[in-house]
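Part of the complex only, each chain left as placed.
Going by the order they are written in, the chains are A and B; count residues from 1 in each one.
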């Protein structure tokens, strides 16, 4: 039989240092690493199964990881797995659990008394509805108003807990007593996920459009945990998945006309996309795709010609 | 090129009759069929891909479906798909969503005002904590006590909705205003799942140990919808998955001794399993596995010899 290299259980010294230690999130939540399998090296090792003997020298680890990530060669990243213990408000958990490719054991309020903690919003933390984004928030309520809202909430949380407790004391089944717990109630869970799916979670939940509460958890996972666990992957993730900018076929055409074309061709190209429809008064009709394009090219220091 | 039989889009006359029509569940919830693909015939059709030409006469449809189901040949059942529109309390939805192999679009309380409906418990519906099952309920609270609990809940629901409304009126972002909605608040969703995974959902959620609220939804899906959509599969499901009884290797050994063996061998076999450990006073130590076995054989009209 052929010769095999000796194998050791994968370990990350950096991650071992924080194993089991909770990172605080929001007012009473936390995240801590329970266990893990694999490191940056395991990604490389798995990718090299494909290449057979004798190719190890071809690519250094970082280059290979960057190559895999930007080319959607996702399977080697699935070879790493991490298990977290989290404490999170049920409201954020409702979003979290939508990431289906993960393993979950949640604290059971059928079996046990509900955790007696609610996420409380401080006077300075109440956010206004965003005007331009139907599912976002923008700016904070004034202190005075905020105090009222916070006081209102405190009373409500007390009311909710009193009801829950009195049901329990009256012998009502836990599975039914819990029916009026507010979504701000904390829950706990073990959450296990492979690195590939974790990157997708972070891509979506570290995004500025993600809700603040879950974004805080995602940021802690990325910056405090993944950065130590798989530093090369974390760096590549930021470059290729988080800070990248994608231009559609149409956008590439328009951008080409802007940087290398003639004004006439540009006008024509942009017009074909329907971006330059005008009102009777000559102003441009609001067009979300055009606005997004303008934002993208502003990152290149370019102002759209039609705005000059 | 070879000859192909003509294909038609699958349809079920029986299911078409109830398409879009809501079945009421709990006090304000519902389930209705939005769309579907496949029928019992599609399962047979897919299974027969494996068998090549000329074998159609071998098995009748029902026999084949029963054969596939009891032998864990699950892939042909995945060829059918159903899409439901449901309205369900968030509490039950938290359990529902744990079935990961499904597609979901839920009503967004980030984008829109939360649905103004809560599941209310009537005076006669408050359940006691089960004594013998840490995660179950058993029996109902007396009417008088129930009235109090219901009144308490009504006031609480009003309090919760007042808080939510006043936040919204004060311009608080919907994504934050919703943080204290009680779990009894209704949500809506489109839920799409293949038949194989639906059977697993029904197996777990129609089970008498499932919580009453989600069980009601499962029963409606099974009895009102699946029974019309794929009647042969529904019948086979009940026989092989829902009403079946599984005996472990040990249980088969003990049962064999009971029905065909000698008293001495029985004693020995049961003893090896650790079931017959006794207290000093000669009574049997409580043993969950033995108790479950006793319950199973009672369905066969057999009383365990050690209880005689």
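Here is the rule we go by: contacts are C-beta pairs under 8 Å (C-beta built on N, C-alpha and C of every residue); 3 or more make two chains touch, one makes a residue touch a chain.
Keep in mind that what you see is a predicted model, and the values were worked out from it rather than measured.
Trainee: Counting all identical protein chains, and not just the 2 shown, how many does the complete complex contain?
Mentor: 4
Everything below uses one rule, namely that only the chains that are shown with their structure count from here on.
Trainee: Can you grab the rotation angle between subunit A and subunit B? Superpose on CA, round to the nearest 5°.
Mentor: So the angle, rounded to a multiple of 5, is 180 degrees.
Trainee: With centres defined as the mean C-alpha position, give me the subunit A-subunit B separation in Å.
Mentor: So the centroids are 32 Å from each other.
Trainee: Of all residues in subunit B, which touch subunit A in the complex?
Mentor: It is residues 89-91, 94, 97-98, 100-101, 104, 108, 110-111, 119, 121, 126-130, 134-138, 141, 145, 149, 152-153, 156-157, 159-160, 163, 166-167, 170-176, 178-184, 211 of subunit B that touch subunit A.
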